[in-house]
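The complex is shown incomplete by one protein chain, all other protein chains being positioned as in the whole.
On to chain A.
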Amino acid sequence: MGSIKRISKELTELTESPPEGITVELADESNVYEWKVIMEGPESSPYYNGKFLVKLSLPTEYPFKPPTVSFATKIYHPNVTNDEKGSMCLGMLRADEWKPSSKIAAVLQFARQLLSEPMPDDAVEGRIAEQYKNDRGRYEEVAREWTRKHAC
């Protein structure tokens, strides 16, 4: 039950002083393991002006097991799977990379950072990564259009 205490502590911190462009609430008030995060697209990215709903689920073993982050809003991004799951590949969230001392705030900030600087070498969507590397203009155009269509 130590996990609940730590999670609620982190939740209070995040709701009291939220990082830029990120608002956090519980998806269901009675369940601290499922979070609903609204992430605003960073200004320098084609996702600017978009509001993305991100689901963050914490395992009961948290902080010994990493949380999972998935985009409920469709997004055109090399590191987010283009299916209904919208799972995001974050290096720090891999089981062998995860550290119990990492905080959820850091995870969310890292995820937002990834929106402005995708990592095509760690991509889950190879096609988008290819386009990002070779035809940046076209990638930004599509990303902007998807943002307008799905996230505004």
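Criterion: a contact is a pair of C-beta atoms (placed from the backbone, for glycine too) under 8 Å apart; a residue touches a chain by one contact, two chains touch by 3 or more; residues count from 1.
Keep in mind that, in the parts below, contacts and distances are computed from a predicted model.
Protein name for the hidden chain, per its UniProt entry and selected from "TNF receptor-associated factor", "Trafficking protein particle complex subunit 2-like protein", "Translational activator for mitochondrial COX1" or "Mediator of RNA polymerase II transcription subunit 4": "TNF receptor-associated factor".
Checked against the hidden chain, the listed residues A:K51, A:K65, A:K133 or A:H150 yield one contact partner: A:K65.
In the full complex, chain A touches the hidden chain at residues 2, 5-6, 9-10, 61, 63-65, 99-101.
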